[in-house]
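One structure below.
Excluded from the complex is one protein chain; the other protein chains are retained at their positions.
Presenting chain A:
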Amino acid sequence: MIVVTYIYFFICLLIMLFTVGYIMYQYYRKQTDKKRIATFKSIIDKQLKSIHQDRPLAENHRKYLLDKLKHLNYLIAYHDALLSYQNHEDIKDYKGAIEPVIKQLVSYYAKRDDMEKAYISHFIATHAAGVWQDDVVYRKLFHYLTEPNVYLRENVLKAFYQQNNPEWIVKAYETLSSQHIDHHQKLIQDGLMRYPYDKRSLIEQLYLKRGCFSEPILLGIIGFITYETSDYQQLFYDWVKEDKLPLEVELKLYRYFKKYPTEQVKPHLLAMLSSQQDEKRTVVADVLAEYCCDDVIKALKIAVADSNWFVRRNASRSLLKTDVKIDDLMDILTGPDRYARAMLRYYLETEGG
């Protein structure tokens, strides 16, 4: 017993000493990071001056970078140094000139662990926009996509969003879907919104391939389209009428029609207000706020007394956003359904009619 405890004691003592040593190393690292950043800045300054005078980037600068940036701590310092030149007029030319270095670095980091691969992906995602477009870079990164590490996957996708060929993004989503690798819809949507090039052509390609994507990716894409364009009313209308559409996808499409209302979809929405599924009635009751006409008001008046609490709530709010007449409101406020009365009264007080 005592022997075992002594063994544990000494191992734990080593762990403690390692921790204390690590704290000291952190202090040391902060100082060396500062020095490295300063060194990189002075080197980059020289190259920027040279570029400004229409001279090419010095070959030995590329060699120096390739040699140094293979070391992670230098790559981190270089990344920080580059960030400080974001608004410099010649930085784009400078970054363009070091693309061959990046191509070699991506291959080099392919042999490193997931965290380092994720970091090189993050580095590319931060600096690639409009400058590093060579397929070699993204072909290499593509192999990281199927790793189980979510942070690596996210950083690789962020890098893809910074190159101007939508096919890479489509291909990445297809791969994730076919390999049943889940990536949160929120991450997909936010990522797509960072795409700095022609978003319409990206949307077109994504829409064309929609049948190949998993549900979270589809939801992310619909969210992105909803944020970006009203051009998809007709296509989404055709889509929403498809049979066997996953429920979440259908609901997300309905929400699109809240932001971009179209008369064409109104009969379908009204029909869905009588759906057997609570989720559909709830969402549609909310969407109908943007469709002001007598038949919508009539349907919402019925929905205010729905058996589902959320349908009643959304119908009350939507009703008040339409051109509802005071008589219609009085019908509910003096009607027999006390839940409908209470709900409508609250929203009349808080949001007005």
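The working rule: a residue touches a chain if its C-beta (ideal position, glycine included) is under 8 Å from a C-beta of that chain, and two chains touch if they have at least 3 such contacts; residues count from 1.
Note that in this section contacts and distances are computed from a predicted model.
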Per UniProt record, name of the chain withheld from view ["Spore coat protein", "Glycosyl transferase family 2", "ABC-2 type transport system permease protein" or "Asp23/Gls24 family envelope stress response protein"]: "Glycosyl transferase family 2"
Which of A:Asp182, A:Asp198, A:Glu242 or A:Asp294 contacts the chain that the document leaves out: A:Asp182
Contacting the left-out chain in the complete assembly, out of A:Ile44, A:Leu105, A:Leu152 or A:Ile222: A:Leu152
Positions on chain A where the hidden chain makes contact: 1-2, 4-6, 8-9, 11-13, 15-16, 18-20, 22-23, 26, 72, 76, 115-116, 118-119, 122, 149-152, 154-155, 182, 184, 186-187, 190, 216, 309-310, 313, 339, 342-343, 345-346, 349-350
